[in-house]
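Sending over a structure as structure tokens; questions will come in a sec.
Removed from the display is one protein chain of the complex; every other protein chain stays in position.
For chain A:
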Amino acid sequence: MCILIYEEDRKRRTMLERTIMQYERKKEFAIKVKSFDDAQEAFLHAQQNHIEAAFISMEDRYGHGFFLAKKLKKKNPHLNLIPMSMEPRFEKELMNMHISGYLAGLCTKGKILEELENLRY
């Protein structure tokens, strides 16, 4: 499974990467994780690779994360999209995209694992 992370905050990005790699070891199937702090680079990577799940930050003030999410979902309608932010943002639009879940508030290992265990597709 290919998972993409878009998160500007380095600490959260590292937490996500580590938790996903731990999940891979526990579940014994292959997961490739690629993380970015730049939405454009994330999108370029997604164009060349089939992404099955994406943790996308909605925090940046210009809405880059939201537009990235829209483009990724358009490319792969069965993408497991998991938006992330301290307070939920763009909920209505994201619900229209049939998101897999939402990481609201502090990004914890438990929340990340819960999302991985409950992927929509």
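Keep this in mind: a contact is a pair of C-beta atoms (placed from the backbone, for glycine too) under 8 Å apart; a residue touches a chain by one contact, two chains touch by 3 or more; residues count from 1.
What we mean here is this: contacts and distances are computed from a predicted model.
*Asks:* Per UniProt, what's the omitted chain called: "Sugar ABC transporter permease", "Transketolase family protein", "Stage 0 sporulation protein A homolog" or "Oligopeptide transport system substrate-binding protein"?
*Replies:* In UniProt, the chain excluded from the picture bears the name "Stage 0 sporulation protein A homolog".
*Asks:* So one chain is hidden, and I want to know which residue out of A:11, A:61 or A:78 touches that hidden chain in the complete assembly.
*Replies:* A:78
*Asks:* Just one of A:34, A:71 or A:98 touches the chain that is missing; which is it?
*Replies:* A:98
*Asks:* Contact with the hidden chain only, please: which chain A residues?
*Replies:* On the chain A side, contact with the omitted chain comes from 29, 78, 88, 91-92, 94-95, 98-99, 101-102, 104, 118, 120-121.
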